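The complex appears here without one of its protein chains, the remainder shown in place.
First chain written, first letter: the chains are A, B and C, and each begins at residue 1.
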Amino acid sequence: MLTKLSTYHHTELSEALLKGTVEMTLGCFSMRIKATDPTLLDFLYDAYRDVPTNLELSDVTDISLKVHAPNILRRYIRRQVIADPGFIVPAAPLPPRLSPLALEMGLNLSVALKCCRFTTFHSAVVAKEKGAILISAHSGGGKSTLASALMNDGYRLFSDEFGLMDMSDASLWAHPRPVSLKGQSIDIVKEFTGAEWITKTLTGTPKGDIAYRRVRPSDIEESSTPAFAKLILFPTFIEGASPHARELAKAESLMKLIPSSTNYHLLGEAAFKGLLKLVKGARAYEIVYGSTEDSMQMVRDLASGAGL
Amino acid sequence: MTLKWLKIISAESPMPKSIAERANLIDFADAHHVLGQMAVAWAGKAKGKMKDVLENGLLRTEFDHRMLQFEMDRLERSLEGTGVQPVLLKGAAYVACGTKAGEGRRVSDIDVLVCENELAKVEECLINTGWAFDLGVDNDYDLYYYRKYMHELPPLRHNKRRTIIDVHHSLLPRTSRMKIRTDLMLKASISIEGRALRVLQPIDMFIHSAVHSFADGSFDTPARSILELHYLLQHLNVSEINKLIPRAEEVGGIKATATALWALSTLYQDETAASLFRQYGLKPVSSLVRYALTQKINNVESATFAKFLLFTRSHFLRMPLHLLLLHLGRKFMRRALKLIKKADPQES
Amino acid sequence: MPAGPYSDDTQWCADPDKIILETLEDVTVAFHKVSGDTHILNFMSAAVVAVLSEGPETFASATPKILNYIQLDEADCPDGIIKETILQLDEVDLIAPSRGNQ
Partner (left out) sequence: MENKNDKSDLFLERRRQLLKMGAAGMPMVLTLRASAQEAIISQLRCVITLADSFKILVDDSGAAWVGSRNIRTKRDGSYKASSLKKFKDRANFVYPEGSAPASYRPDACEECEVDDSHSHGHDDDNWYTDANGDKQSSSDLLAHLSDNNGNYAMTDYLAGSGDDDSHNHNPACDDHGHTQGNGDCGYALYEYRRGMAINPGEYVSGNGFTISGDVGLYLALSTIYADEYGGNGSWPGISCIVSVLNYLGQ
């Protein structure tokens, strides 16, 4: 039943993309993709190689995304692509060679704004058997690099972008899409993970160079098993800073997580109760670090202190 | 979309066999803001991912309804002791009085109707409790224009919660060619149990919805409008149905009501609407308008021509010709304001 | 800013059914079930909510109960701070004038 994307022939995948019947399932969300652009095909083979994929829909999907040129006229005059998760996004229309970015952006927006069954935190999550680490995003915090380093330390990837919390028991669920790496972190991650795990770099995006770390088959195979957070990190990267951690009170952790959620307010009481369970069940730290090696040693110590 | 989807959304027709069609239907329902209504109609009947997807719609509308509830509480608190009991309109009313048209309906702001002589008091109370005229209305002339030509205060936004309330004292602008007897509708309004708020009586709710969809508005959310009218009509008992047309004549909403009944019978195969239409020998609106409405519901994205017709038409209905000629081609009042100001210096 | 008209005779009360109160270490978190807002209360606002949950009080009648709750004397309490706290809580509906008791 589970057919990896890479096993499909170019022509059949391309036809299904045009028809909008490509269905991929990653952890708790299924996605339906429609696209008119051939660049996207190469990216899918590269970044989504091992993802379970159908070329006919087996059911409706959590996410339905169309990546297309913004209008007919533009398709001919100056081809551009825009992601359309079913609502109007004032996202920059991107030239076709950047359609992978449009896809990733559209998928992120769909999770953030359309999927309401989980309380969604803007954060990376990785886990071992004993529990999970939630790394809250904070611009320049380096959550993707940190998550990548932890993957090499024996953690499985849940997501580098979203913490997805089941509100009944505060368990975290996986949706392991490729890890997005920007600028310098591309080389940093390449060094410890090996170049074969990193996709081709997209240059000249509105945010500089971007590459993705492919998700490992093991991350995908275990992606329906949830985990409970034992450690919550709020990292800040400061060039040259010596590593430092400060433990946060429960209320502080709660106050920092609420604004990082895309749908906490929308979900109301259930989200509040879930969040209380989450912060009560985990130790939380604010960490400052100046290099990935520094941060890893500190995170290993904090993780073992939190029972991971 | 296809028209038959409307009946699937309301669970009056079975789910399509084809998965691809189901997926397209879900995209349509979501884009047209009726996923929550579909979720309510299909509660307990949907399975697998369909159930998950509908739950997304439901959770969003539950949020809307809590926000609405809170805003109603705040409105009552703001007016406490004044004796003013605003009449909730549209979505807020359907949700507050628990009628089927409110179930699963998205609501983004709150529209209320008060008597003209209560307007100043309401404005004062709201301003004293954190509401302010919304961005864009930033000078005295705009405010003057709103009061003089439109049927409401400019929208008020709460400075902390950022929610919007529209306070009307007439169901249509003073400048509108169509005259709706707001006074009669206000008089017949009924109070909501346990609240210092009121709603229109059920027949008037239907007439107002028709006026809003086909005269005041430009049929911008066709799927939602059709479902809303269908549920409101369904909610009427036999004696109310018998009074509908005479009441529409009485309050001046017969044209909009006839269009609504035509739309329901043609686009939704609503039997009640069709039989009323025949029974009273109602005259439908022009074929061009019918064409535009149908285009719009069939394909919202590509029907720009139809959309323009409706846009122009809705403005036409709101303003006398001499004002419209000045106004047309702008989506907002700016230029019209300046010209009126010039033409009519003693007014400013 | 208050959420509506009030006077010195207004009877204020908190509705425990609308609120979930949770103490995390020394901070009180108040979740309002209808607005969906999460509020952080300090000892003063937490005391006001606790006292008004017991029953309706005016500004004047609430004052000694609140002072007793926070273990301070009237002299410690700057003028108007209790009233101001009540009005701040009114704004977010953690307390409200009691209905039919005005």
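In this section, a residue touches a chain if its C-beta (ideal position, glycine included) is under 8 Å from a C-beta of that chain, and two chains touch if they have at least 3 such contacts.
What you are looking at is a predicted structure, and each value in this text was computed from that prediction instead of being measured.
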item	value
Per the touch definition above, residue among C:A3, C:L41 or C:A96 touching the missing chain	C:L41
Residues from chain C at the interface with the omitted partner, ascending	37-45, 68-72, 76-81, 84-85, 88-89, 92, 94
Touch residues of chain A, complete complex, unshown partner	70-71, 73-74, 77-78, 80, 85-94, 101, 105, 108-109, 112-114, 122, 139, 161, 180, 205-207, 255, 258-266
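Note that in this section only the chains that are shown with their structure count from here on.
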item	value
Centre distance in Å when chain A and chain C are each reduced to the mean of their C-alpha atoms	42
Sequence positions of chain B contacting 2 or more other chains	63, 66
In chain C, residues with contacts to at least two other chains	33, 36
Complex contact set, residues of chain B against chain C	63, 66-67, 69-70, 73-74, 77-82, 125, 129-130, 160-161
Complex contacts: residues of chain C adjacent to chain B	1-5, 33-36, 90-91, 93, 96-97, 102
Of chain A, residues touching chain B in the complex	20-21, 30, 32, 56-62, 64, 86-87, 114-117, 265-268
